[in-house]
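Rest of the complex left out; these chains stay put.
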Amino acid sequence: MKPEDARYERGLAKMREMFGPGIDSALKTLAAISPDLQRCLVEFPFGEIYPRSGLDAKTRGMLTVAALTVLGYAQAELRDHVRGALNVGCTRDEILEVIMQMAVYAGFPAALEALRTAASVFAQDP
Amino acid sequence: MKPEDARYERGLAKMREMFGPGIDSALKTLAAISPDLQRCLVEFPFGEIYPRSGLDAKTRGMLTVAALTVLGYAQAELRDHVRGALNVGCTRDEILEVIMQMAVYAGFPAALEALRTAASVFAQDP
Amino acid sequence: MKPEDARYERGLAKMREMFGPGIDSALKTLAAISPDLQRCLVEFPFGEIYPRSGLDAKTRGMLTVAALTVLGYAQAELRDHVRGALNVGCTRDEILEVIMQMAVYAGFPAALEALRTAASVFAQDP
Amino acid sequence: MKPEDARYERGLAKMREMFGPGIDSALKTLAAISPDLQRCLVEFPFGEIYPRSGLDAKTRGMLTVAALTVLGYAQAELRDHVRGALNVGCTRDEILEVIMQMAVYAGFPAALEALRTAASVFAQDP
């Protein structure tokens, strides 16, 4: 196995751990548009950053929910990462707590948009 | 003591815990410009959000570092909150790890700006 | 009545004045997801900021339309606040004027997104 | 012809070149909401900036795709400008390349949102 492949495999394993096996078809859809961006996504965020040992998966999940809440426009990614955060051990209350704290740093509209997105994820698995 | 005062006192205690006793003179400076915004700052973020029990102080510190890294323009607040995160138990490596993860969500310029700010805080107390 | 309750009641009254009685069911929906963020929303922006005497309700309405136009991603909040601005006395032309001015500060995409949102509100009550 | 009219005509011609004749009805819809913002849009970006000789149309098209990818919230404008970039000679691969580069500067969520928008444009004319 070439080192490049190792990085890809590590990223793919991390994505399956976070997002569940459904991620495979999402990655296939993405690869049909841009195989290179798909590969970058697997290799860099998930193959290099998330597997690092400095922070546990739960903390990383909450940090990403915070980041996407602040950005505001990336509700599709937030939906995936709320699901991902739940999968790696965050509770619903913790996710809501993260979103509420972001009202201080990015304002209430950012928090309210994120809250609705989180609620739509929670509602799918009541 | 009136309930309003209780909220202010709780916020002030939280700010001293996070930023050290130097916060008192910073708040005095702020109050000289806008006593009302100063009061809001103590009461809402620090009197209502940070003291909530749902997340520990260390996690909240990292979330705020993440948020300010994503915003990009608020390096003065980031400097305070890097110091605050260290005071509530985050290690330097954890703070750098948070900033590195933000490169994925807000891009490398945001991470590099935050890294320089964190480094300037670390350098003051080597 | 406890002071906390007074703040909540003041915020609720302000929200009804701005958004009409329909706000009650929107707040109930929000409270079902996060009662704490719902309470913060009523108490801080609407119980503390909007009732302040320093600016009249019409000016505050226009400022919020400006802010949400600049943010760009918060069209759901903008829709509510366009309606709110009309309710506190802004004319449609004033709202369009605010949005046009924002093209200078946040660019044409921000203004065009806001314009479509404002138009969708205007269209509901021709 | 008055000079104001010349600027408007130049902008309209540029918009038709970039977006095709369908732009006329889009401009009519916009003018029904705000004739003044519609006129500004034709005259300033398209009547003054795009016709400038300093950069060719293809480069300008790519720059706008970059800008809208970074903004993140303006997917409706991005859709129009992906189509416009194709019309002035950009290839699909070049547009994807621009979007991928933006992952570095604005993060992966911005790139992924833009990628989906570009793909939806590409899919309409396979």
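Letters A, B, C and D mark the chains as written, and numbering starts fresh at 1 in each.
Just so we're on the same page, a contact is a pair of C-beta atoms (placed from the backbone, for glycine too) under 8 Å apart; a residue touches a chain by one contact, two chains touch by 3 or more.
Predicted, not measured: the structure shown is a model, and the values here were computed from it.
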Subunit number of the complete homomer, 4 shown here: 6
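By definition in this document, only the chains that are shown with their structure count from here on.
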Homomeric contact subunit A-subunit C: same or different residue positions, threshold half: different
Subunit A and subunit D: spacing of chain centres that average the CA atoms, whole Å: 30
Inter-chain centre distance, subunit A versus subunit B - centres from mean C-alpha coordinates, in Å: 24
Where subunit C touches two or more other chains, by residue: 36, 40, 44, 71-73
Pairwise touch network: line, ring, star, complete, or other: complete
Of subunit A, residues touching subunit D in the complex: 30, 33-34, 36-37, 40-41, 44-45, 68, 71-74, 76-77
Subunit D partner contacts - residues on subunit B that touch it in the complex: 103-110
Residue ranges of subunit A in contact with subunit B within the complex: 44-45, 49-50, 52, 54-55, 59-60, 62-64, 66-68, 70-71, 93-94, 96-98, 100-106
